[in-house]
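I am attaching a structure below and will ask some questions about it afterwards.
Note that this complex is displayed minus one protein chain, with the remaining chains in position.
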Amino acid sequence: MQFKGNKLTVTVFGQSHAPAVGMVMDGLPAGIAVDRERLQAFMARRAPGQGSFTTARKEADTPEFLSGLAGNTTCGAPVCAVIRNSDTHSRDYSQFLAVPRPSHADYPARVKFGRNFDIRGGGQFSARLTAPLCAAGGIALQWLESKGIQIGAHIAAIAGIQDRPFDPIAVSGKDFDRVRENGFPVLDAEAGRSMLAAIEEARLAQDSVGGIVECAGIGLPVGLGDALFGGLESALSAGLFAIPAVKAVSFGSGFEAAALRGSQHNDPYILRSGRVAAATNHAGGIVGGMTTGMPLIIKAAFKPTPSIGQPQRSVNLDTMEETTLTITGRHDPCVVPRAVPVVEAVTALVLMDKLL
Amino acid sequence: MQFKGNKLTVTVFGQSHAPAVGMVMDGLPAGIAVDRERLQAFMARRAPGQGSFTTARKEADTPEFLSGLAGNTTCGAPVCAVIRNSDTHSRDYSQFLAVPRPSHADYPARVKFGRNFDIRGGGQFSARLTAPLCAAGGIALQWLESKGIQIGAHIAAIAGIQDRPFDPIAVSGKDFDRVRENGFPVLDAEAGRSMLAAIEEARLAQDSVGGIVECAGIGLPVGLGDALFGGLESALSAGLFAIPAVKAVSFGSGFEAAALRGSQHNDPYILRSGRVAAATNHAGGIVGGMTTGMPLIIKAAFKPTPSIGQPQRSVNLDTMEETTLTITGRHDPCVVPRAVPVVEAVTALVLMDKLL
Amino acid sequence: MQFKGNKLTVTVFGQSHAPAVGMVMDGLPAGIAVDRERLQAFMARRAPGQGSFTTARKEADTPEFLSGLAGNTTCGAPVCAVIRNSDTHSRDYSQFLAVPRPSHADYPARVKFGRNFDIRGGGQFSARLTAPLCAAGGIALQWLESKGIQIGAHIAAIAGIQDRPFDPIAVSGKDFDRVRENGFPVLDAEAGRSMLAAIEEARLAQDSVGGIVECAGIGLPVGLGDALFGGLESALSAGLFAIPAVKAVSFGSGFEAAALRGSQHNDPYILRSGRVAAATNHAGGIVGGMTTGMPLIIKAAFKPTPSIGQPQRSVNLDTMEETTLTITGRHDPCVVPRAVPVVEAVTALVLMDKLL
Partner (left out) sequence: MQFKGNKLTVTVFGQSHAPAVGMVMDGLPAGIAVDRERLQAFMARRAPGQGSFTTARKEADTPEFLSGLAGNTTCGAPVCAVIRNSDTHSRDYSQFLAVPRPSHADYPARVKFGRNFDIRGGGQFSARLTAPLCAAGGIALQWLESKGIQIGAHIAAIAGIQDRPFDPIAVSGKDFDRVRENGFPVLDAEAGRSMLAAIEEARLAQDSVGGIVECAGIGLPVGLGDALFGGLESALSAGLFAIPAVKAVSFGSGFEAAALRGSQHNDPYILRSGRVAAATNHAGGIVGGMTTGMPLIIKAAFKPTPSIGQPQRSVNLDTMEETTLTITGRHDPCVVPRAVPVVEAVTALVLMDKLL
């Protein structure tokens, strides 16, 4: 369950209903200032209970730092942050070891771990684990910013409703600010309202919706990454697919590139303000596995939350009989809004590791 | 440039115009039989010179095994295979250190490595490096087959023309055989002819086309993979993005999942022939980062080859002036057909590592 | 600061005077029973405050498990255990950033980390970090025992006074029991009394003494380990040198082997109770980097505690003037008795990783 970079390792631990979730960042240099208030604000973007579109579970998500900081500065020792799990309703989950929820980790986890699997709240497969990921990524984001690098994400689509995309050439910190100031992380407020309506509609139908998060990175130096398995796309995608519910990842034009001709897709080099730049950015800022200096443009697709209130077919693994299952309890009809900072966090961790 | 699994490490080396390319597989158990003829046949599917749609460069791509085999069986020592580079025209490339080709590795590689970068043929960023990858993956494929696991891929699309997709429930070894017996790796011969026409059209226009490869895996046990960064999608995507020109990777419904509702996307469990199965397979065989036992369904998008004969804009990095560049020489107007076995090879390496 | 095995990763975190020290074990299979009472008893062997030979610092060293256990059984998620630091006197250490203590980590740590280094109690270089190591190793020891493998260590020497060594052929679990039942971990009680006298003598002289720990492993299968960097001696030594104060590690006859002839040192194979065994065990149970099935025999030398009460020469790094330093406060005159379970813990972690 570790992020293993070349210099940076982030060990995430915890289960949804264990005493705590947390993380250890190993490999951080000494002397990094951590602004705890900004970190808390970053984590709040992921935290539940922000609106009708999220789960009713309420948790402060305030990390306790057990090690690695002297005051608010890294001291060179691994940073451990722990977030207690408090508002848990464990009685809801006992049945799913026998009758796995469709499209949840229940079935493969039971086969893999047996009856010892801590299925309460989804165990270590719960989106709850993205809280410590954000604690780690939030520190990475602050460090990147101190180096002139900014990462920002927004909802590109929910339920097929699309937000305005980032400008792959001119995306700027102002775009990131706009998304963050917005209660709902989109560029186009109108699209956001439609998305919220679609989420609410799904919720009322005891259903859920998926979506796409687009993430950009600006201010990156040229040449981060390497050939083959050392490529930046490999590292970023490995990080992004670690986020629960991600089913596709693309860079730049992504799947659309497959339908273009080379003459359409190639990004010619030009001089912009006296510096080498690309006239277009179909590559999404990565060529040959390495950064080109153009904005990094990433998309990650999230499947609809598998926890829905409608009755579903399943199999009782103990009796080996087909059965029907109804999931009760509190669930996000859409994880995408809360996933936006998680995508930023993971992107930041990967980039920080490559830059260290 | 290494594939670093938990048990298996594949170190790929070489540049397009170095004396050789090759690979070392470390972590193979002793006693694996390697059928060299079948390995050669597998590598031939990637080799150039098969038709009008590939580069005119001709190389036998016959690996010489320097170590790790006793006869045709692994002996427990690392397996090293070397493929000599013979048919190289190095004079073609000298100019690109100054004037980088758009959407090639030239520019970031020069910034990263300086003038020592061996730009001939694209250096270590060349698709030539997929030859040793196939040597390694071909061994993994044989091993997987001995365990009842089969991997097969086909061209899902070229230039927007789509092949019939694999049946995500019922895909079988017969589908893989059909694709392999076909000279052009598609399920639907008619679609294949249209693709070939589109490739030829692009070639005549001194242009290139991209495409999509779909890969399936069958016979996998339930529970391969783990939570978060240990997830199978992370490992597979990291491998697939290591293949030059891949710009997007998806599992199951991928980006389309983002527009579905949970009630549409969830895969209900049923009994099929007395065993737990899923009625649908939107998940592409992976839930919670773990295999479900359903067919693995992966898609990888390849951008159009950046080497096109048309004049392109670029910048002379030595004089810092905008200029025009014309690439001559031999180039694939479409890498997708030759990429099909490469996708199989990488998928096999990742799965073998998880199974060991 | 991580132990990185092939399957098992142990991330240790904390500083001597941070809120806590702790560890995360990643890669444990589900279903391992953890006997917390026995774990506590194991950790008590390392804990301070056991006698006149240890520091006066008193801490319960009771790990709180934040994750990874369902009841007392591993659930397949990473196990995190945290041990709070309570009895800390941080005011004692402030001066050493300017005037480093000889043979402590102070000087290189200040150069490496700058003034942000958390020097209180030695920071992350403190022997306090061996508490979470024992929590992890204690779990490994229980698992190994369930597989018929036992690890035991004793003090081989303190201040030049030697204990009776393990019999390299016939060492058994009874020897380990004897050492553990003994308050002072030696085989020969008489030698133990002499060691205690030497420690007390050093303490009264405001001085310290070093020593040697010998560790044995029995019940191991043949063939654990591999060639070159995959060798078991490499893995074990890397683990043992991670223990603060270890300055030498040897296997079997160790340095003495260098003075022997092959005819003296070689271990002839014989049949013992119908099974292949070696007539002698100069190899310490490892040949060619692999276990031979004979008892594993390891020695680790510990330097004398650098914290001594006598005035010592040092340099003021701020004024760059030579000066004299006197260390006050509570310190072990000898770490060796408390290091015995730490050596067992690290040995167990390495072996468990190789066996998984």
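Letters are used for the chains, namely A, B and C, taken in the order the chains are written, and counting of residues starts over at 1 for each.
Operating definition for what follows: contacts are C-beta pairs under 8 Å (C-beta built on N, C-alpha and C of every residue); 3 or more make two chains touch, one makes a residue touch a chain.
Owing to the predicted nature of the structure, the values given are computational and were not obtained by experimental measurement.
*Asks:* Give the labels of the shown chains that the missing chain contacts, considering the complete complex.
*Replies:* A, B, C
*Asks:* Can you work out which residue in C:Pro102, C:Gly219 or C:Gly329 touches the chain that's missing from view?
*Replies:* Per the contact definition at the top, the residue touching the missing chain is C:Pro102.
*Asks:* Touch as defined at the start, partner being the missing chain; which of C:Pro165, C:Gly219, C:Gly254 or C:Gly329 qualifies?
*Replies:* Looking across C:Pro165, C:Gly219, C:Gly254 or C:Gly329, the contact with the absent chain belongs to C:Gly254.
*Asks:* Just checking the interface: what residues of chain C touch the absent partner chain?
*Replies:* Within chain C, the residues touching the omitted chain are 1-4, 12, 100, 102-105, 107-109, 111-113, 123-125, 129, 133, 157-160, 202, 205, 207-212, 222-223, 225-231, 233-235, 237-239, 241-242, 244, 246-255, 257-271, 274, 276, 278-279, 282-284, 287-293, 299, 301-308, 310, 312-315, 317, 320-322.
*Asks:* Take the complete complex as the reference. Which residues in chain A touch the chain that isn't displayed?
*Replies:* Counting only chain A, the missing chain is touched by 6-7, 77, 227.
*Asks:* Tell me which stretches of chain B touch the chain missing from the display.
*Replies:* Its contact residues with the unshown chain are 1-2, 9, 11-15, 18-22, 24, 26, 30-31, 64-68, 70, 73-80, 82, 109, 112-114, 116-118, 123-124.
Operating definition for what follows: only the chains that are shown with their structure count from here on.
*Asks:* On the document's contact criterion, could you list the chains that touch chain B and likewise touch chain C?
*Replies:* Intersection of chain B and chain C contact lists gives A.
*Asks:* Any idea which chain sits dead centre by C-alpha averages?
*Replies:* Central chain is A.
*Asks:* Report, in whole Å, the distance between the mean C-alpha point of chain A and the mean C-alpha point of chain B.
*Replies:* Chain centres of chain A and chain B, defined by C-alpha means, are spaced 27 Å apart.
*Asks:* How many Å are there between the centre of chain A and the centre of chain C, using C-alpha atoms for each centre?
*Replies:* About 39 Å separates the centre of chain A from that of chain C.
*Asks:* Quick one: which residues in chain C touch 2 or more of the other chains?
*Replies:* 77, in rising order.
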